[in-house]
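With one protein chain withheld, the remaining protein chains of the complex are depicted in position.
Up next is subunit A:
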Amino acid sequence: MFLQRFWGRFWGRLCRVRRARRVAPWAGAALLGVGLTGAGLPARAATVGRPEGATFSGKLIATGGVTQVEGAAGGGLTPWAVIGGGGTREEVGATAFFTAVRTHDYGMDAYGALIGLWDRVELSIAQDRFDTQAIGGALGLGKGYAFTSTVAGLKVRMAGDAVYDQDSWMPQVALGAQYKSNNRGALVKALGARDDQGVDLYASATKLLLAQSLLLSGTLRLTKANQTGLLGFGGGDDDYHAELEGSAALLLDRHLVAGVEYRMKPNTLARANPGLAPEDDWYDAFVAWLPTRNLAVTLAYVNLGRVVTPTRQNAVYLSLQAGF
């Protein structure tokens, strides 16, 4: 039964291809005839239809988002339901990013890349390097002691389209997972974390209200990660915590987007280790400039709250993204 249907479809396809082939010379001959009678038409029939070869970068500018710190397409701090890269439903795309975050006490660099498949699936890889600079020395870790977290991400668009479904309230909805692994397992466990690796699961809903030039996005994340995984996973408990994240952005023109973001965080490590300051929620205000469809530059002010020490960390965030 199945085989039969498969055959049917296979032959159907083949025949369609054959038919298309047969049309071309026929149309060519007809046009040649018209051409000879002096109608002045082009000598070759223009075939109408999608090009046979692969095309790239068909997405509207900015609709693939920028890249968030863990490597998923989205805003700066939180993932959006959009699939990264410039590929439409018939194309694949890819981007690479580099992000630098500088607070008074710390530095964090992130870099990575993602591929977007047919506007459906996004695979990403990123590495975040958190440099304790002088604080590391003060804590006895050594000046410039760094934690590195490697993140492999998967995101799948489940329903809706953030850009085109302008006649309904339905947002684009995606499910995602981020596997994170920390390179300082012994230290983060000594600090009170339960594990040096973990998986975040999230659901994102993103909607472009085009008539209002407004983009809204919300994410629900299940996570055990301390400071996104840079300080390990779990602590006072080893449970998943549900955290909300959100973005609101205004499209100022075709190349300029400005907005704010908020990201809630669990506070489990400080409950295991009273010597550490509590972990705070993050928020930011950003401006993203997309001069071409291949480039994005994002500048933000980020408030990271307390990170290990009681000082509140205000950061400058600069991110570059290039892709197709």
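Rule of thumb we're sticking to: a contact is a pair of C-beta atoms (placed from the backbone, for glycine too) under 8 Å apart; a residue touches a chain by one contact, two chains touch by 3 or more; residues count from 1.
Methods note: contacts and distances are computed from a predicted model.
Chemist: Looking at what's absent rather than what's present, what does UniProt name the missing chain, "Hemoglobin", "Short-subunit dehydrogenase", "Heterotetrameric sarcosine oxidase delta subunit" or "ABC transporter permease"?
Modeler: "Hemoglobin"
Chemist: Give the residue, chosen from A:Ala100, A:Leu141 or A:Ala248, that touches the chain omitted from the document.
Modeler: Candidates A:Ala100, A:Leu141 or A:Ala248; residue touching the omitted chain: A:Ala248.
Chemist: Among A:Tyr145, A:Tyr179 or A:Tyr283, which one is in touch with the chain left out?
Modeler: A:Tyr283
Chemist: For subunit A, which residues reach the chain that was dropped from this view?
Modeler: On the subunit A side, contact with the omitted chain comes from 42, 46-50, 55, 58-61, 88-91, 119, 163-167, 209-214, 248-254, 258-260, 262, 280-281, 283, 285, 303, 305.
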